[in-house]
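Now for chain A:
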Amino acid sequence: MTRKGIVLEGVHFLNGDVACAEGAIAAGCRFFAGYPITPATEIAEHLAQRMPEVGGIYIQMEDEIASMAAVIGASYSGLKSMTATSGPGFSLMQENIGLAVMTEAPCVVVDVMRGGPSTGQPTMPSQQDVMQAKWGSHGDYEIVALAPCSVQEMFDLTVEAFNLSETYRVPTMVLADEIVAHMWEKVVIPPAEDIKTVNRKKPNAPPDEYLPFMPDDSLVPPMACFGEGFSFHATGLTHDEHGYPKTSSSEVQQQLVRRLCDKIRLNADRIIRVQEVMLEDADVVVVAYGIVARAALSAVRKAREEGIKAGLLRLVTLWPFPEVQVAKYAEQAEMMIVPEMNYGQLVREVQRAAKETPVRFLSKLGEEPHTPMEILESIRRRDQ
Partner candidate 1 sequence: MIEETTIQTSAHPFSKYLRSAMMPHIWCPGCGNGVILNCFVQALDELKLDLDKLVVVSGIGCIGRSAGYTNTNSFHTTHGRPIPFATGAKLANPELEVVVISGDGDLFAIGGNHFIHAARRNVGLKVICANNFNYGMTGGQQGPTTPLESSTPTSPYGSIEHPFNLVHLAAASGATYVARWTTVHVRNVTQSFKKLFQKKGFCFVEVITPCPELYGRYNKMRTGLEMMDWFKRASRIEHFSDPSKAEITSDRIVVGEFVDMDRLSYEKLLHEKIAQINEKALGKVK
Partner candidate 2 sequence: MTESKQPETKGGGSETRIGVYVCHCGLNIAGSVDCEDVAKFAATLPGVVLAKDNRYTCSDQGQEIIKNDIREQKLNRVVVASCSPRLHEPTFRKACEEAGLNKYLFEMANIREHCSWVHLHDRVAATEKAKDLVSMAVAKVALLQPSEEIEVPITRKALIIGGGVAGIQAALDLADTGYKAYLVEKEPSIGGMMARIDKTFPTMDCSICILAPKMSDAGHHSGIELLSNSEVLEVKGYIGNFRVKVLKKPRYVKKDCSACGECSKVCPVIAPNEFDAGLAVRHAIYTPFAQAVPSTYIIDMNKCLNKDGVIVCDKCLKACEREAISFEMKPETLELDVGTIIVATGADTFDPTTIQRYKYGKYPNVITSLEFERLINAGGPSGGHLIRPSDMQIPASVAFVQCVGSRSDKDGRLYCSNVCCMNTIKDSLLIKEHWPETEVYVFYVDIRAYGKGFEDLYRRAKREGVKFVRGLPAEVVEDKKTNSLWLVGENTLQKELYKANVDMVVLSVGLEPRKDSEMIQRLLTLSRTQDGFFMEAHPKLRPVDAATGGIFFAGCAEAPKDIKDSVTQASAAAARAGILMAKGRVTVEAITPLFYAEKCKTCGLCTKVCPYNALTLNKDLKRVEVIEAACGGCGTCSAECPFGALTQNHFTDAQVLAQIDAVTANEPEKKIVAFCCNWCAYAGADFAGVSRMQYPPNVRVIRTMCSGRVSPKFVERAFARGAASVMVAGCHIGDCHYINANIQTQKRVERLWKKMEQLGLNKERLQLLWASAAEGERFASKVREMQTTLEKVTPEEIQMAKKTFEKALGEN
Partner candidate 3 sequence: MPERLWRKPLDAEKVIKPKAEIHIFKDQCKECGYCISFCPMKVLEESDEINARGVHPPRVVDESKCIICGFCTSVCPDFAIFVTEKNSKEKPIQ
């Protein structure tokens, strides 16, 4: 199925969900399984219309559990696959996200965050699923999570998410919030051939020698798919490089779990992206992500006009956590400010990385995100 022409190009005025959906198509996603939920529904709706046009598959499953399972199935049948949801659905997906981690199924999960816990505030923005994204499923594992702060990024980071999940055979999340998802902005989409897309590594060993879970130096095993002539087994049980269950062997468990984590941890510097604004001499460093980062940016600019040496460290990658970068600016800064639309989640990671440097947390719950003034206020009161 040729992508030429069918994939959107040029300058468009879109909302975040639609941009995300177009990003997925641009990245080569050809399978979407989901379940309606505010505020992620528009992604499903748009893909329901667009997928067939690009020869891709859209299916609405009976629930988010099924959606996630179907995504893994499609991924193993060789298609780039995704689902999109919000908090409650994200919770239901966790067990199978764990399965995707264990069976190293490349896939993208878009979580448009809304107020929780439970059904919470379906129509209000939040950043309350940041920790669930990392720890939501049981057991030790690593995933990748990206936080777009604009409609343009809803496009770009979705493409990015697919590339990362294909590269590292890991479920990758796009942690958007209600505002980036629903606001309308200009989006510039480069010609298809200029968009960098990555496909999973294929085995070059002959079928009878192929070991489905034997990694190369990158710690990522090449991936054969169903119907490609490699008859292999994959399981959610602890398994050896054949994919055969070894449920009582300690060293197989150690090898497997370590590798699943290390393939992300050891490649962190290749994965992590942050935006550094006026940080060279900053002694007040605001650490923000998602929509909040945009308020933070103008707050930092105003502070500079007032002569305050303020800077912004915007986290594009939330997981793996940009520890090095945070630590580096914590060194030079007198203090750090972390505004989040939750009651204290990523701030804990920042504090851990900032060591002695004091970290001030600005919380917002169930209302519009921080205004530049609110953040500026906090910057001004830097010595207290």
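For anyone wondering why these and not others, all candidates are chains of the complex that A comes from, given by their letters.
Couple of notes before you dig in:
One rule holds for everything that comes next: a residue touches a chain if its C-beta (ideal position, glycine included) is under 8 Å from a C-beta of that chain, and two chains touch if they have at least 3 such contacts; residues count from 1.
Everything numeric in this text was worked out from a predicted model, so none of it was measured.
Chain contacts in this complex place chain A in touch with candidate 1, from the set 1, 2 or 3. Within the complex formed with candidate 1, the residues of chain A that make contact are 1-2, 4-6, 31, 33, 51-57, 59, 61-63, 65-67, 69-79, 81, 95-96, 98-99, 103, 225-237, 242, 244-245.
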